[in-house]
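The other protein chains are all here in position, but one chain of the complex has been omitted.
Chains here go by letter, A, B, C, D and E, matching the order in which they are written, and residues are numbered from 1 within each.
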Amino acid sequence: MILKMDRLPVELPTPTNPSANDAAAVQELLGGKFGEMSTLMNYTYQSFNFRGRKKLRPFYDLICSIAGEEYGHIEVVSYTINLLLTGVSKRGIDPTIAPLADGVNARNTYHFNNSGQTALPMDSMGKFWSGDNVFSSGNLKLDLLHNFFLECGARAGKMRTYEMVSDPTARTMVGYLLVRGGLHVVAYAKALELLTGVEVTKLLPIPDLSNDKFPEAKKFMEDKMHLKLYTFSQEDYKQVALIWNGTHPEDGQPLEVIQGAIPGHAVPDLDEEPQLNAPGSDEYAYDPQMFADMAKKMGIKL
Amino acid sequence: MILKMDRLPVELPTPTNPSANDAAAVQELLGGKFGEMSTLMNYTYQSFNFRGRKKLRPFYDLICSIAGEEYGHIEVVSYTINLLLTGVSKRGIDPTIAPLADGVNARNTYHFNNSGQTALPMDSMGKFWSGDNVFSSGNLKLDLLHNFFLECGARAGKMRTYEMVSDPTARTMVGYLLVRGGLHVVAYAKALELLTGVEVTKLLPIPDLSNDKFPEAKKFMEDKMHLKLYTFSQEDYKQVALIWNGTHPEDGQPLEVIQGAIPGHAVPDLDEEPQLNAPGSDEYAYDPQMFADMAKKMGIKL
Amino acid sequence: MILKMDRLPVELPTPTNPSANDAAAVQELLGGKFGEMSTLMNYTYQSFNFRGRKKLRPFYDLICSIAGEEYGHIEVVSYTINLLLTGVSKRGIDPTIAPLADGVNARNTYHFNNSGQTALPMDSMGKFWSGDNVFSSGNLKLDLLHNFFLECGARAGKMRTYEMVSDPTARTMVGYLLVRGGLHVVAYAKALELLTGVEVTKLLPIPDLSNDKFPEAKKFMEDKMHLKLYTFSQEDYKQVALIWNGTHPEDGQPLEVIQGAIPGHAVPDLDEEPQLNAPGSDEYAYDPQMFADMAKKMGIKL
Amino acid sequence: MILKMDRLPVELPTPTNPSANDAAAVQELLGGKFGEMSTLMNYTYQSFNFRGRKKLRPFYDLICSIAGEEYGHIEVVSYTINLLLTGVSKRGIDPTIAPLADGVNARNTYHFNNSGQTALPMDSMGKFWSGDNVFSSGNLKLDLLHNFFLECGARAGKMRTYEMVSDPTARTMVGYLLVRGGLHVVAYAKALELLTGVEVTKLLPIPDLSNDKFPEAKKFMEDKMHLKLYTFSQEDYKQVALIWNGTHPEDGQPLEVIQGAIPGHAVPDLDEEPQLNAPGSDEYAYDPQMFADMAKKMGIKL
Amino acid sequence: MILKMDRLPVELPTPTNPSANDAAAVQELLGGKFGEMSTLMNYTYQSFNFRGRKKLRPFYDLICSIAGEEYGHIEVVSYTINLLLTGVSKRGIDPTIAPLADGVNARNTYHFNNSGQTALPMDSMGKFWSGDNVFSSGNLKLDLLHNFFLECGARAGKMRTYEMVSDPTARTMVGYLLVRGGLHVVAYAKALELLTGVEVTKLLPIPDLSNDKFPEAKKFMEDKMHLKLYTFSQEDYKQVALIWNGTHPEDGQPLEVIQGAIPGHAVPDLDEEPQLNAPGSDEYAYDPQMFADMAKKMGIKL
Partner (left out) sequence: MILKMDRLPVELPTPTNPSANDAAAVQELLGGKFGEMSTLMNYTYQSFNFRGRKKLRPFYDLICSIAGEEYGHIEVVSYTINLLLTGVSKRGIDPTIAPLADGVNARNTYHFNNSGQTALPMDSMGKFWSGDNVFSSGNLKLDLLHNFFLECGARAGKMRTYEMVSDPTARTMVGYLLVRGGLHVVAYAKALELLTGVEVTKLLPIPDLSNDKFPEAKKFMEDKMHLKLYTFSQEDYKQVALIWNGTHPEDGQPLEVIQGAIPGHAVPDLDEEPQLNAPGSDEYAYDPQMFADMAKKMGIKL
């Protein structure tokens, strides 16, 4: 089970220049084969499917902890897409002015036809994410090797999205994910090292360019976000510390396990898009005053 | 962001008769079009994509709360599948005796070829779950209508799986989900009632058979699990109480909102399946004694 | 079985500005998840699969009648696409001038590569329609709820396509479909009302904007096209009148059942596109004079 | 547009031995790449997309006529599946006896999970039919060659299904389709002969076994069903007679065009399956007496 | 088994104007339903699956020979795509200048996200090639008819790509493939003639435009490349000469079988794209001098 928090792990600036095609490109990081849906679901299913976890608890705890973080990653990519799409069409309820006319030439029409100018679990070509992307063989060494490769492939995707989209919302998000995904690369490498004695961390960086070449990533590294593994659990997964310890292979700084979640930031409130009836009528049947009265009586702050 | 708990919402008995084909059938409730991956991802994306949430906060909080619960549902279905698959082949590391021979006639060979006799996000025909199953139009009334229909369709699927598989692990799980999914049906119906004034709850039950015809479901109703909406958040989503209140449309008992998660039960520990190298070698390179020493030093309980 | 008529239900104007990207956007209404292929095939299969129809004949007749109409809808959307694509490349048989050069930047290259600048059963992203879009549970209440939701979802899609494409051919077609699809929304709502006693029609409109905000739709409503349910059968499906009667929930005008089909209009004759060899050579082997003689002898009017 | 008739082109006997796996095999003829959905949709889209039809009207009329017939073919295959699935599980509304237990070992679980023991547009492996199966290049010679190949491929599929399933319902249906599909093979061959002067009909039969080796097919040939091309239209498509004339290439009997549809037979009434809630409750809210009164007043025969 | 040669069958000029959208269009000839992956894999699997080959060896040898050639065709289309994509983004290793910015508006973002500005087995809409495109019924006449149709369909695709893309690299490649694919059309037609006695070659050309209307194709015909069938084997498939003999149906020139492969040309060396880390670091760990020494000692020419 999970507990949700209405918070994002990183503070996203408002786009300087909302763009449907930028949003379409960013979708690769959400629903692409190497996007955050894939990392989330791979580790989630591997955690459900872990056999013999008593014997290998630290590895189970590692996979669970990272699975927990990935949920926040689908969230932050989705919000980036949503912010990039907010305001890209003409606002208003008169359909005759063709408020969505620019959508006809946008690369991803699902953002206009099917969603309310918001994210869907699909990639940069509008192909929907598939459960076929989940690898869960049950063999720990093979699953860890997969995860190590997956994170490296995901890193390549992030680097390339950064090179495609220069909007600050997108770059802040990508910089953040490069650092946190970079931590996951190191974590799986260290797990493989423990299992096998091979110095897997020395293969890094894959691809060959270092995170510190990305200014937004560098900023998060200055905050030591490449060093802190969060358990994303209040009570569980403590044994991850048996794997995540020592120093970082790239800069030699000490690694740290933190119980719980990243403090995070308030989630953006997305503006209405009336031309899409999103969220819809100003005259829904319920009575706001009734809500206020009820809330007061129940002691709920509106 | 989320916090994970190493707990299941319901206690699953051990199967009396593990069966690969039973497990294959139960996959429909995980990765089918109306399975728990669909309910989880629909509400998750609708929550990320909700526009104008200040104005309509109670509805946002409702969708978030239910999204939080659905994570536990993919978990409990996955564990049911995993338990049904544990022990269905011959255990041992000698490949020459064809330990997986029965897998040749099993309906779902991915359970043997690709996973370690464990769940994957696919349906009862081995078709992988697709992001195409997510509906998120941005129009609140339409999204709620979708969710109401989705939950009714999911309910039909649960009823039919119950009628296919008589193993107690599966039936306990289905009984539980019928009750909790039934609560979600009512919740979305009530949300639509608030928006429109139409008595949507009077359409129930859909399909026409009541939950109390399922003994395992009835038991959970006796525990009032059809009345308690959990926020699955420690701090957030309190305004769901502005929707979830009054009495249950079927038995007239009072509805209740509970902040946080269902207390739950320990997750089952899945036995090793050596013939699948799951989890693998008894001679991995790390030193258990070193782990024990480190754990002691770090104050971690093994 | 069916009888075909070489007629369209609505008269389509010639596009003022043929456009490959407009055509690509309109494909959503043909092969999208909520497009006309989906409504046609859902009701068609539900009609084949209807169990216990003696007891519930009026509902069977309703589904059959609407299924009959939907065929004309895939036709009218296809012709809209075909008209929008006619003339968008350079005409002639010399390939060296790159007559299809603009196709390289068009959103949907299948219109040039695979079809002869004509429609295919795919959506606005070029994803092909799938039988997976058919819902046919066998439970009447659930199937009707599905159909009600499907029509509302389809309505949202039509509204958004209208807002994307301002060409008069497209808008005439969408205006027409909004009215006829709107009738189907009401029809399924009334069927649910009969089954359950709940005033489902009061949920309308979904999404929240009324059809009369679309001038082309309004015109068809002035012709009372939102009131007349056609059986699309010469002899059968008469009992639909037990459901479709009374007054329209939005304007209170009397509802009417008409046996048979909409009178309709001649289908457009699509110009040749020689650069696509569509339809091909002027020197096919048969002898037109021979055809004329045969036709004369057979009493066929050419 | 179309007019529907509540009739099947052929009379289907009741299965002697209903069988879920037989039904699953027959699905290939409905939703397989070479199934009736493919023939129906290929000719339907080719008819919408036909360019230059004034010049080539007889070919247009041929494609339209055959498209009209194919609708009856998806119908007759669907009813075969539905009859084969009727009664294959235990009837009753008590879920605890696991009435669908046999479904766990059935090859196609969608028949139990998703449909009410009825057909869906999928193939014998449960893969859903896709619009990708439609070929419509716009070049008449190429499209006719495609159709000729498609019908030969479909013929192979029918022959093999006949060899797999010996139930009389299935064999009657396949025998019928072999004859009518065989007519379509000849029709497209004759069209190609007219265009090119090449004796395409001499390629037949493809595959090499003749229809008269199938007793059920032979019976329909004795009724001259391999000779009569129906226009499946009351008024249109008369010029097909300029192609469909002369004698049959295999037995030299005279070919005939018939305006309109095959007379056909009443459609089977499918029994209820209460364990699937199909069609559902005996206590729906409407009042049968009210229906009877209304019908009487409206002059509708119940 | 195969032996590879580091050579292309045709010399490709360097593009005058590299273009991501041209490359995206050319993908149809690689991974489209009628692209070279389809011809390669159809004949490859038909050769593996050929039953009774002793009796029908010449036909087996024909299919094998053409299968051999098709490998070179996926190669030449891939290199065309790769050359068209080389240099379309800004070169350099600084990600902050958004070197891939133009990729955001490119039709196929996989060329930037997933590949290193190079080909993938997908079509012009980015849909991946599927094994579903392979037809292998086992009936020789039907398989040959399929192949004849497939090659005609492929020919239509090539003609249309030629009309879309005027770059000389693409047109040289298409001209070449029109001629060689044209030879395959004739070859399968001749095989059908032998089996049936019907003059299938007289159906040509399909579509109706002749290859000599394409200047680049005409040039290859002047080199008699439409006459020479290569076995693409040093020793095997000699009996193809029992089918490929006589004269060409279009120009009456003598046909010829050549044992072995087309002499071919050196493959282009693709420039590095540092912004994609393709191929990556200049400081990989191995020692070039060590390689040189080893090569010298082993007698390998670097």
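Definition applied: a contact is a pair of C-beta atoms (placed from the backbone, for glycine too) under 8 Å apart; a residue touches a chain by one contact, two chains touch by 3 or more.
On a predicted model such as this, the values are computed, not experimentally measured, just so you know.
Taking every chain of the complex into account, the chain not shown here touches A, B, D, E. Of the candidate positions A:I97, A:V198 or A:A285, contact with the hidden chain is made by A:V198. Checked against the full complex, the one of D:D94, D:D208 or D:D293 touching the unshown chain is D:D208. Where chain A meets the omitted chain, the residues involved are 33, 132, 135, 137, 139, 141-142, 145-146, 148-149, 152-153, 156, 192, 196-200, 202-203, 206-208. Looking at chain D, the residues touching the absent chain are 19, 21-22, 24-25, 28, 32-33, 107, 124-125, 127, 156-157, 159-166, 207-209, 213-215.
Remark: the residues of chain B touching the chain excluded from display are 93-96, 98-101, 103-105, 107-110, 112-114, 126, 275-277, 280-281.
Just so we're on the same page, only the chains that are shown with their structure count from here on.
Chains that touch both chain A and chain B: C. A summary of chain positions shows that the Cα centroid lying nearest the centre of all protein Cα atoms is that of chain C. Measuring from the averaged C-alpha position of chain C to that of chain D gives a distance of 22 Å.
Centroids built from CA atoms put chain C at 38 Å from chain B. Residue positions of chain B touching 2 or more other chains: 33, 132, 135, 137, 139, 141-142, 156, 196-197, 207-208.
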